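The other protein chains are all here in position, but one chain of the complex has been omitted.
Just so it is clear, A and B label the chains in written order, and each chain counts residues from 1 on its own.
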Amino acid sequence: MIEAILAIVVAASIYAILARDLLHGVIALSVTSVLSASIFFLASAPDVAITEAAVGAGLSTIIFVWAIRNTERTDRS
Amino acid sequence: MRRGKLLSAATGLAAASLALAVLAPVVMSDVDWPTAARDTIAADGYAATGATNLVSAIYLGYRAFDTLGETIVLLVALAGSVALVASTPGRPDLDRDGGPADSRGPGHTDIINVIAGKLAPIVLLFGTYVMLYGHTSPGGGFQGGVVLASGVIFIAIGRRAGGIGRISPSITAFGPRTLSVIEAIAFATVLALSFPGSGAALAGLIEATGASAGVAAKGVAAVGPIIALNIGIGLKVGSGVALLCVMMLGGDQE
Partner (left out) sequence: MIRRLLVLALFGTGLAGLVTKRNLIKKAYALAIMNSAIVILFVLEGAAIGSDAPLLGGAGKLFVDPIPQALMLTAIVVGVCVSALALTLAYRLYRHFGTLDIDEIKRRIGHE
């Protein structure tokens, strides 16, 4: 179970790094965070799971979206 | 130019794989995870700190100074971010005639207008619960503080959208100024609680007022200091992170 979720996390991270549209990358990163939170819950670490869900899916998404909105949305390199 | 870019990408990849070659034996090592620390804390943790959540017992009981240092790291990083956001000239938020950036942008739908304001009290209540009961259930200062910050952000979004459930900026208690005052007071509280003996003094005070009479069993340390530290850290983290996000959302012009 944990291995399967971890594999999805790795795939979503690779997508986040490669995506040309930075906003798609942010969504992939927040999916990564939610899946990591479920991994922590399965590994009986409820404290870490709460923190990861609140921080990863909530706050860092807001900060990343703020940065993208105020700069550029596409990765031109 | 293009060749140079390819070359630098190849060099970067080579460096990354070399670093991974060093890391791999460390990660893949066959050494078993030691159990001594777990056994000690499972046996003595409750008697030494009074918290039944062993994670709280560690980061506020055994390693409270570590947590203090981590709070200072948080303070410095957030202060740097807030200063950079506030001092950057030519902010696009301010350039568009009046009003915060996307109060009429295509991304704002009725769903956000309706949901954001109504969800905020529930999220704030949950954050307070997580913060206050960190010593017995999963949760604590950091988690509760972050959830509280999400609640404040919901209020800010609802206010910006001007939808149902919005709170007038003139009467709200969640403006940037109030948040920074709360953060300063909470950080001072955490610092004061970190002085040697202040935790014991607080526990004695609580015992003298009879607030915790009959709660703590014989030989178990009072849990009061842990709850106080949880509240202080929760308010500090919550107001700090909320301050940064409210400023990013453009709430500092009001």
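Quick note on the criterion: a contact is a pair of C-beta atoms (placed from the backbone, for glycine too) under 8 Å apart; a residue touches a chain by one contact, two chains touch by 3 or more.
What you see is a predicted model; the values in this text were computed from it and never measured.
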Which of B:23, B:125, B:188 or B:201 contacts the chain that the document leaves out: B:23
Interface with the undisplayed chain - residues on chain A: 2-3, 6-7, 9-10, 13-14, 16-17, 22, 25, 29, 32-33, 36, 39-40, 43-48, 51-52, 55-56, 59-60, 63-64, 66-68, 70-72, 75-77
For chain B, residues in touch with the removed chain: 5, 8-9, 12-13, 15-17, 19-20, 23-24, 27-28, 32-33, 35, 37-38, 41-42, 45-46, 52-55, 57-59, 63, 66-67, 70, 73-74, 77-78, 80-81, 84-85, 88-90, 136-138, 140, 142-143, 146, 237, 241, 244
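As a working rule, only the chains that are shown with their structure count from here on.
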Chain A and chain B, separation of their C-alpha mean positions in angstrom: 18
Interface residues, chain A side, partner chain B - complex: 46-47, 49-51, 54-55, 58-59, 62-63, 66, 69-70, 77
Touching residues (chain side chain B, partner chain A) in the complex: 5, 53, 55-56, 91-93, 101-102, 130, 138-140, 142-143, 146-147, 149-150, 153, 241, 244-245, 248-249
